[in-house]
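I am attaching a structure below and will ask some questions about it afterwards.
Note that this complex is displayed minus one protein chain, with the remaining chains in position.
== chain A ==
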Amino acid sequence: MATAEVERRRGQLAAVSIAVVVIIVGVPLWWRTTETYRAWLPVSQINELAKLQLQLSADVEVVFARGTVTPEQQKKVPLTQTQDEEHRVDEDTALRYRYETKYRTATVMEEDALNQPTAAEADLALHTLSESPCGSLVVYVIPESSSLLPQDVDVYIGQRRTALLRIGAQMRVGKTLNQLLTHMEPRVKQVLQVMSFSHTDITAALSDRVRLSPGSKESIADSMRAFKSSPGYEITFSLLNPDPKSHRLNWDIEGAVQNYIQPLLTKLAPVANFSIDSQTLYYAVLGVNPRFDSSLGSYTINADSLAHVINPVEARLGSNAASSNPVLNFLLYVPDAHHSPLHIHDRKKQQVKSNAFHSPRWGGIMVYNVNDFYGPEAAFPVDININMAKVMGVFLAQLRLLLGVQLSSPPPGFLVAPCGSAGLADWELDRLMWSRTVENIATATTTITSLAQLLDQIGNIVINDNIAELVSSAVTSLQLAVAELESGNLGFALQYSKEAILASERAFFDPSLLHLLYFPDDQKFAIYIPLFLPMCVPILLSLLKILSDARQRRREKQAKKD
């Protein structure tokens, strides 16, 4: 009996030691050999970014010209005030606008500049005196009596970062400085909203992150029109000549781009890189047949059918082989001789004056009628030089709209200077930079947080070191961008936000994330079961048996003791 007992113990020991070997060696071995490589990600920082607290700081300088402040008031300036304005967009996103306003009196040189005959000249003279940094504003307060502004205009917004503000006479006498400032504040705020950022712009820029409550249709249409922020854009001008037998078209696109488009793009260089090309497409026809309107003696296309116009042309336009940036298409369509003149009619059956239309986030088309040049006995093909000034005027307008440089109608009493040869005023650029920075930050945070979420949810995804590096650099750039925005360095903020968006997109779309994505659990089990089931069942059973034996023995011992 004793030998049997010894045998039994030996068997038990063997079972236990096998179980121990399996657990200590086998399980870690299996674990190590089948695990996916997952590099460390800055999860806590990403979670911090998920709760976005954006602070936008704008510097405003208010300069009082001679005759706007009384000597008593003048004693109290220079003076600095800070105003905060908080907005809660949704539970994860909060916005805070900080306006740091500095008040001072004008220097002698500035007084001279303000004594120029017209506002535009004063604007230019003030600009030559000092250049205010990107994102900041200077408001010159001029007396009622100043002849710079026309009668019904209170505020003049210049081409650079300056504005002229006229204060009413009745408030000037016998008031303290504080009263004067309170009186001016709403006007200054309006100037700020026109020249740097307004709450509507910023919330529109956040649309990637925050689901907006459907506001007015018009504002949605406005926000949908502009292209999404991207580090680069391709601009393609296409001349569509459906009838090369009748028209031999010449367009000096090279010169036109140089004269009209390039100044704008040079100005926009901090926001994005642009590349321009052009092509001529022959036998490219629109997708709808224009109807002949005998009352007008011309062919017409209705606004309703515009949606179908592009489809057949789009196939010919071709995508850009060299880059993956969004493409802005501008088409100049010269209708064939049998369908000319061609006019576009809007919904009210009115002829569209420019004969052009644009599609949000796609581009624009202009119809260019050439039937006037046929002459009485013109021999086809007719040589036609296209008037590029006319064409580029329309395309420039469309380009401004599509890039999001647009002016929401200014408040009454405002006069906005026309935007000069560059096609873009400095403050318009600032406005664009503010909203693009916020948009970039919003997009990059959304990308990074959703990537982190995805990686967290799907354990099969391999995270290589380069992905982790990209994620970390995106997070750092984001933090820097937010910090720079807080301290009011708009240029740096935009730069960092661009870096963040690049890194985050590259991390998100890296193909290495897909390698083991589809490796379903049922297949894994199908492979493991033939090995694991026959191995684990005996071990488990004998361990159970040992356990129950031990328990029984203990109970017997207890019984014996009792």
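As a convention for this text, a residue touches a chain if its C-beta (ideal position, glycine included) is under 8 Å from a C-beta of that chain, and two chains touch if they have at least 3 such contacts; residues count from 1.
Criterion: contacts and distances are computed from a predicted model.
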Record-based protein name (UniProt) of the chain missing from this complex, from "GPI transamidase component PIG-T", "Endodeoxyribonuclease", "AP-4 complex subunit sigma" or "Mediator of RNA polymerase II transcription subunit 17": "GPI transamidase component PIG-T"
Hidden-chain contact residue, picked from the options A:Ile384, A:Leu432 or A:Ile463: A:Ile384
Residue, one of A:Ala356, A:Met433, A:Ile448 or A:Ile461, that touches the chain absent here: A:Ala356
From A:Val77, A:Ala397 or A:Ala483, residue that would touch the chain that is not displayed: A:Ala397
Candidate in contact with the missing chain, chosen from A:Asn320, A:Thr476 or A:Gln495: A:Asn320
Omitted-chain contact residue, chosen from A:Ala94, A:Ala120, A:Ala468 or A:Ala483: A:Ala120
Absent chain, residues of chain A that touch it: 4, 7-8, 10-12, 14-15, 18, 120, 150, 153, 216-218, 220-222, 224-225, 236, 244-245, 248, 250, 252-255, 259-260, 275-280, 282-283, 303, 306-307, 309, 316, 318-322, 344, 346-347, 352-354, 356-360, 364, 366, 370, 372-373, 375, 381-387, 389-390, 392-394, 396-398, 400-401, 406-407, 409-410, 415-421, 527, 530-531, 533-535, 538-539, 542
